[in-house]
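Below is the structure I would like to discuss, written out as structure tokens.
Here the complex is missing a single protein chain, while all its other protein chains stay put.
As written, the chain order gives the labels A and B, with residue 1 at the start of each chain.
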Amino acid sequence: MPEALETPVKDATQPGSVPAAESKPEKARSLWSDAWHDLRRNPLFVVSAVLIVVLLTIAVFPGLFTSADPRHADLANHYLQKPKWGNFFAPDWFGYDVQGRSIYARVIYGARASIAVGVLVTLLVTVVGTVTGMLAGYFGGWIDTLLSRVTDIFFGIPFILGAMVVLTSFEERHVYVVILALAFLGWTQIARVARGSVITIKQADYVMAAKALGASTTRILLRHILPNAIAPVIVVATIALGGYISAEATLSFLGIGLAEPTVSWGVDISSGQEQLRNAAFVLIIPSIMVSITVLAFIMLGDAVRNALDPKLR
Amino acid sequence: MTIIDKTADVPAPRGSTENSGPLLDVRDLHVEFKTRDGVVKAVNGVNYSVSAGETLAVLGESGSGKSVTAQAIMGILDMPPGRIPQGEILFRGEDMLTMGYEERRKIRGQKIAMIFQDALSSLNPVLTVGYQLAEMFRVHQGLSKKDAKAKAIDLMDRVRIPAAKERVNDYPHQFSGGMRQRIMIAMALALEPDLIIADEPTTALDVTVQAQVMDLLAELQREYNMGLILITHDLGVVADVADKIAVMYAGRIVETAPVHELYKRPAHPYTRGLLDSIPRLDQKGQELYAIKGLPPNLLKIPTGCAFNPRCPKAQDICRTDVPPLLSVTERDGGELPGRHSACHFWKEQIHG
Partner (left out) sequence: MAELKKNDEAAVDATPNVMPVETVDASTTQEAVAAIEAPVERGEPILQVRNLVKHFPLTQGILFKKQIGAVKAVDGISFDLYQGETLGIVGESGCGKSTVAKLLMTLETATAGEVFFKGQDITKLSGRALKAVRRNIQMVFQDPYTSLNPRMTVGDIIGEPYDIHPEVAPKGDRRRKVQELLDVVGLNPEYINRYPHQFSGGQRQRIGIARGLALQPEIIICDEPVSALDVSVQAQVINLMEKLQDEFNLSYLFIAHDLSIVRHISDRVGVMYLGKMAEIGTDTQIYDHPTHPYTQALLSAVPVPDPEAREGRERIILTGDVPSPANPPSGCRFRTRCWKAQDKCAEEVPLLAVPERFKSSATPAAHESACHFAEEKDVVHAA
């Protein structure tokens, strides 16, 4: 398809590429800088990014947001006292839970566990999944057959059910145990995306050009394949991050994720259900936090996808 | 097996006299696209017309606006980001741009059909070609499944697909490139349209197949007395089949001429440059003439004549005044029908 130059897309929306070079001489524009340019103008991205920055700050420096101790129980502060909606940032802002602990303080301190689970699981999953997917996709043959079958096996395990099985076998469930359990089951999604993406990229002429120059496999993988194949992985990982946070909450709610004395939203939702009819806010407030966080990451993932998707540009 | 035709059968102008007005008349068409970097002015005042039985070749490089014009005619522009701020597209005297959606849809496919460059991606890969052909008759003419299929086979015979009866249930990928392009032509012909727009119909094909497909297209056009707009970048293909040529550059027509005239005496430096820059099969030349510079940036079309930064003859006036598309005449003022040039110095170009 040699002279296939004039596709409508190029004709219509891309002629800017060449000329842009002439009009703005020294500004280098890569896919990432273009994506950033798009993202900054996308309200979806701005809202989700602001939310995420706030949540991360809470997770890292909870002390900045409340002076109350989330584990301090004072039965005098009974959960039947309604929240004082007007007392912003005060310990009684969201009222007290069954054991008389400040819900506001618990929500603030609970962010760390939830977000740590989300971020660390995502990091682990991305590394393991990308490496597996990249090797399977690039080398093909029996390596691909082997790795893909392993991936399929893991993919076949229902996520929450699998996590339940794994976690019940642990006596003490620290945050890192939950992280490892979720990562153990979650990497397959990334591996599949990475494999598909690598298979497309490895056929590109520039990969062949590098081979023709005598480039080593490591060089081809790191310089040519990875940077070009990573975009869809990042999109999927960002969206999955929200999923891991809700998975942690789900497992903790079921009593097999994190447990007291760890402070986490899932743990609070779990303990809140007992008094659902008397004091719904005990359950609802941590639930809202989970929802906002999950939503923020999914929105971010969507925005990043739109900015990186080559079909839209 | 092989037809050797000692041909002098180069199409003579076949302009029909029975119809008074042209079939399609594009007037002062403008198309622009909004992009991140600004407004891309893809088409900037294009005028052309085609009559029944006539072949107009629209010649241009990528970014010249030749395909965008065709898409505007077919009503398949992506809007947004596309926009038609100005212009008329008259089909049998009626402006298609102001028509209702339904009316327009009826013209598209039934009266005007389009052939695309890439037949594989234009055909649905999960449906048999017979089904896709028959669908045209079922939807537009309400034929029964059986009748439609019979017509589909008939059509495949028409475009000379061998063993049409057996192949009607094959899928697009089972055909070769040339055969797929024939199927595309069959689909375009199905409803016997008045006008066919072919966008680089043979670019993706091999030379030996190219000739077959072009011949078929020309023959069918003659048979059905259709108008044909042939969009291409290939000066060679144009020379074989066109009656008249419109050369586009930066969204404008810079020259129009009957086919023989254009090659003999181009009246625009861009056309001259194009002709000089292609190597010839029958001559071994020295260094090729190359038009210097780059195709224009449609975000920032040069002032004056868009070709001026690349033109060897550019003067001050070319950098300030947009040259209108003027009628070209003989040295003694004698008329040259159908010839126009958008160059301030067309006289020097054609007579000098």
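Here, a contact is a pair of C-beta atoms (placed from the backbone, for glycine too) under 8 Å apart; a residue touches a chain by one contact, two chains touch by 3 or more.
Model, not experiment: these values are computed from the prediction.
Visitor: Touching the hidden chain in the complete assembly: which of A:Val54, A:Ala73, A:Ala215 or A:Ile234 does that?
Guide: Considering the complete complex, A:Ala215 is the one touching the chain left out.
Visitor: Would you mind spotting which of B:Gly130, B:Pro201 or B:Pro295 touches the chain that isn't drawn?
Guide: With B:Gly130, B:Pro201 or B:Pro295 as choices, the missing chain is touched by B:Pro295.
Visitor: Of the residues B:Asp206, B:Glu223 or B:Glu335, I need the one that contacts the missing chain.
Guide: For the chain that is not drawn, the touching residue is B:Asp206.
Visitor: Mind listing the chain B residues that contact the chain we can't see here?
Guide: Per the touch rule, chain B residues meeting the hidden chain are 1-8, 10, 61-62, 162, 176-179, 206-212, 215, 233-240, 259-260, 263-264, 273-275, 277-282, 284-285, 287-292, 294-295.
Visitor: Across the whole complex, list the residues on chain A that are touched by the chain not included here.
Guide: Residues touching the hidden chain, for chain A, are 2-5, 17-18, 20-21, 25-26, 28-31, 204-206, 208-216, 219, 223-224, 227-228.
Simple rule for what comes next: only the chains that are shown with their structure count from here on.
Visitor: Using mean CA coordinates as chain centres, what's the chain A-chain B distance in Å?
Guide: Roughly 50 Å separates the two chain centres.
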